[in-house]
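I'd like to ask you about the structure that follows.
A single protein chain has been omitted from the complex, and every remaining protein chain is retained in its original position.
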Amino acid sequence: MLDDVVFWALAGPAVAAAVMVFRFASMARATYALLASLLCVGGLVVRLGLDYLGVVVVLMMTIEMALMGVFMVMFMMNPAGLMPMSMLHNRRGAAVISGGVFVLLAAGVLLTPWPRRRGEPAADPTKALGESLMGPHMLTMMTLGLALFATIVATVVLATRRGRYDRFGDDLRARRAGDRGDGGDGGARVRGGAGP
Amino acid sequence: MADTAPLWAVVLLPFALVAAAAVVAGLDAVLTAAAERGRGGRPLRAAPAPLRTGLRLLGGQPRRTTAGDPWLGRIGIALVPVAAVLAGAVLPWGFRAVTDPVVGVVWFNAMEALAWAAVWLAGWGPNSALSLIGGYRFLAQGLAYELPHMFAITTAALGAESLRVGEVVAAQRGLWFAVWMPAAFAVFLLSALAMAFWGPFDHPLGRDAAGGAAAEHAGVDRLVLLAGRWLLLVVTAGFSVPLFLGGGHGPWLPAWAWTLLKTAAVLGLLVAGRRLLPTLRMERYLEFAWTVLVPLTLLQALVVAVVVLNR
Amino acid sequence: MGLRDVLLRIGAGHPAVLLACLPGATETRLAVEAGLRRRGWPVAASPAAASALVVVGAAGAADEEWVEGLWRQIPSPKARSAVAGAYDVEAALDTLVRPAAAPVPGDGGEHSADHDGPGGHADQGGHRDHDGHDDHDGHGGDDGHGGHGGHDDHDDHDGHGGHDGRDGHDDHGGHGDHGEHHGHGGVVAGLPMAGRADDRDGLRLDRLHLPLGPGLADWPAGLVLDVALQGDVVQHAGVRPLPPPAPGGLPYWDEPWLRAARGAHVPRGTAARRRCAAHLDSAARLLAVSGWPDPAARARRLRDAVLGGAPAREWSAELGRLVRRVRRSRVLRGLTAGLGALPAAGARRFGVTGPALAADGDAYDRLLVWLDDAVRCAAEADDDRPLRPYDRDGPRGRLGGPRAPSDALLDALPELLRGAEFASARVIVASLDPDLDEVGAVVRG
């Protein structure tokens, strides 16, 4: 009984907030609606007995969404949605596709004869997860690690325009970065002015 | 070792935290008065100043700004103390916490992150440039402190081989973690300040930006935001006790007294230490955090891991 | 209501005071600051944080507007008083806490406190009141980018003071829709939307124009900078032309030298004290803006001791301690080094003289020059010999030229500010600390 209440109390807001993500005209609201939705997902995961992963989802999504909000505000055509905005294209097609996918998935969910529950969860699922990541799933872990590292490098390369030669001089001999006066990304000192 | 406290502790927790926050704020006011008026100015009489300010704000009117998003802002403001209290729920008093989940350490960190996102909302809500600048500053600050902070917390959990706060305390029955993980402890203290956006990390609410994220909040809104900040400081400083200072372990005195003493000592150290440093601006601090603190905490974690494997 | 009254009474005894400092009132400002310190009242950094406004100096017609803007933005209950001269500070501060017998409508002028209780004049500044988010519901979220949208509440020159402290009262419910979308041509809720422009980092983000000052804390009285911000990066800054100075006395910090130049007898000790105090005042501002309130407060206390005429032996030891402490802080050096670098050659080009020229470097160097100079002056503080009439080296530079020293500092500002982050910009302004009293005033002596 209590389980059902908790489920609906988390799943309902999760879906509702997900809908609101694309209905809000304000970037901040959309981002935080997404956060609310994903926090509910984290709560559900905890409910399913995966305490560690649930809390990690909460932690990571909070950090991600907070950062996302910044990029939203920076880059959106109409950043704050001060005016009602509609930035949709092929709305009908998308509705048909996603509706269709939902019907398919729901049918699959309802019609599949799900196997019986086999076995019991480990006494400490977190420990079990750790041991499998460091054992049988080592390859997954290594791939993830490499992927994350590649992401760090790739994103920095993509996002920044200046390399160490810009910061430390052509022979890299400068003891201090040339843009120190402006913090980490001070193009003004480098290019001596505002903007290209 | 760690039991879950009775139900009344749930009710008591927020009040206890608020009381502690008021005492710490009073201590800060006394030290501020000592700097402003000198010894002859009877600085001790400034102790109730934060309470009087709180009462004034309680009676004052909140205000609105043009084309703001007051509700989003208020959600952010309310989240700050809520996150602090939720994080405080895993704080053991002696050996008992309100709750001691298996992943208490991660829970604590997640709640802090929530407060982090909340301050941005509080800065965004009023639709004012300076207040938004304050909100952004806290995000930048998070990028600087969050990673070393996580590694420091992880190191303590690693030393205890558990994410349960109670077991981390139990693992320090003999030797405090602060003794053999000094780098992690120091980094944790730094990030405790950063997390509460207080002290040398008060840039998000900096006076130079007219109060930053708090610039436009008045009345109860302001009270909740500022009180939430003190709560965060108390909770994060308090968390260093079970993580690094052996929790309730200690001779002669009962466990709760040791917790109280150690928490008071950490808070006193932080409040007094604040006088030594100007506000750290993130465009300068970030480089230090990533090139010094992150490798340092990683090394610390490595050392601890090797020790744990060999014992 | 009873509880609220009690809270209000307790709160009223401990107001947070917002200072509206007008140019030409330095001496009064020092007295007010000392008075507030004696009472232990905090100085608010923004109108929202304040419960009282103290107007320091005589407000001219040009100042009326922004002072009223600040007053409107302070949430009620609030009190206000004006201080015209250093002599009546105590009386003016007393009126802030004395409960008014009856609400006095409007500003009653000097000394009269204007208590705006919750039942007070509800129409003040509230015409553009937005009723929460109710009237925006249809648009999903009007919160917004107006944060970038050209509206800074502290410098509310254009009077769209949509801040109303009384949303407990539904006075405006009927016309709460005043601010709704005035046309969709880039103006929302009466605020222009930010447009894009080139920026420092090559990203063409939204650019926001806003005035900085004159109501900011730790800011040179009367200075208004029109800045274009992208994010928190100052892309462009310009000094807004000042209104013509009120005729009257000599600029406070330059007074001894100017009087000596006119032939008056001025002891050297007086001049040394004035210079020492001026540097301490500037250093306190820089330290406060850098977020180091403790030594800033000490510097202010020392400043008042120096000006109060106490013999040097009573305070010079503490001055030495303060200077050593600031010099020893490697963190402070790390945070301010490289900001607002003004090499001597560049300084000469702008005609800068005095400490900013002697520093030949960045904000940190200028701070050190101030502090060292203050220590030097402390040694002469009790010198009774008369000041030589040709000694014209004021605290901010050489007096007696065609332009005041601060004129040159103001000229140097825009270039130093370009590309600086907001916090750095504040540090740079504080590290030059132009004194607008001397600009345009009679400095030729």
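Labels A, B and C are assigned to the chains in the order they are written; within every chain, residues are numbered from 1.
Just so we're on the same page, a contact is a pair of C-beta atoms (placed from the backbone, for glycine too) under 8 Å apart; a residue touches a chain by one contact, two chains touch by 3 or more.
Convention: contacts and distances are computed from a predicted model.
For the chain that does not appear here, its UniProt entry gives the protein name "NADH-quinone oxidoreductase subunit K", which is one of "NADH-quinone oxidoreductase subunit K", "Multiple resistance and pH regulation protein F", "Oxidase" or "Hydrogenase-4 component B / Formate hydrogenlyase subunit 3".
Those residues of subunit A that touch the chain absent from the view are 3-4, 7, 11, 14-15, 18-19, 21-22, 30-31, 34, 37-38, 41, 44-45, 47-50, 53-54, 56-57, 60-61, 64, 67-68, 71-72, 75-77, 87-91, 93-95, 97-99, 101-102, 105-106, 109-110, 114-115, 117-122, 125, 128-129, 131-133, 137, 140, 144, 147-148, 151-152, 154-156, 158-159, 161.
The rule is simple: only the chains that are shown with their structure count from here on.
Measuring from the averaged C-alpha position of subunit A to that of subunit C gives a distance of 42 Å. Chain centres here are Cα averages; for subunit B and subunit C they lie 31 Å apart. Counting partner chains per residue, subunit A has residues 26, 28-29, 82, 182-183 touching two or more of them.
The set of subunit C residues touching two or more other chains comprises 141-144, 146-149, 188-189, 231, 421, 424. By the touch criterion given at the top, residues 4, 7-8, 10-16, 37-38, 40, 42, 45-46, 48-49, 51, 73, 75-77, 118, 128-130, 132-133, 136, 141-144, 146-149, 151-154, 160, 162-168, 179, 188-191, 208, 210, 216-218, 229, 231-232, 287-295, 297-298, 300-301, 329, 331-332, 334-335, 421-424, 426-427 of subunit C touch subunit B in their complex. Interface residues of subunit B facing subunit A in the complex, by the touch rule stated above, are 67, 69, 72, 75, 101-103, 106-107, 109-110, 113-114, 116-117, 120-121, 124, 136, 139, 142, 146, 163, 281-284, 286-287. Contacts from subunit A toward subunit B in the complex involve residues 26, 28-29, 32, 35, 51-52, 55-56, 58-59, 62-63, 65-67, 69-70, 82, 124, 126, 182-184.
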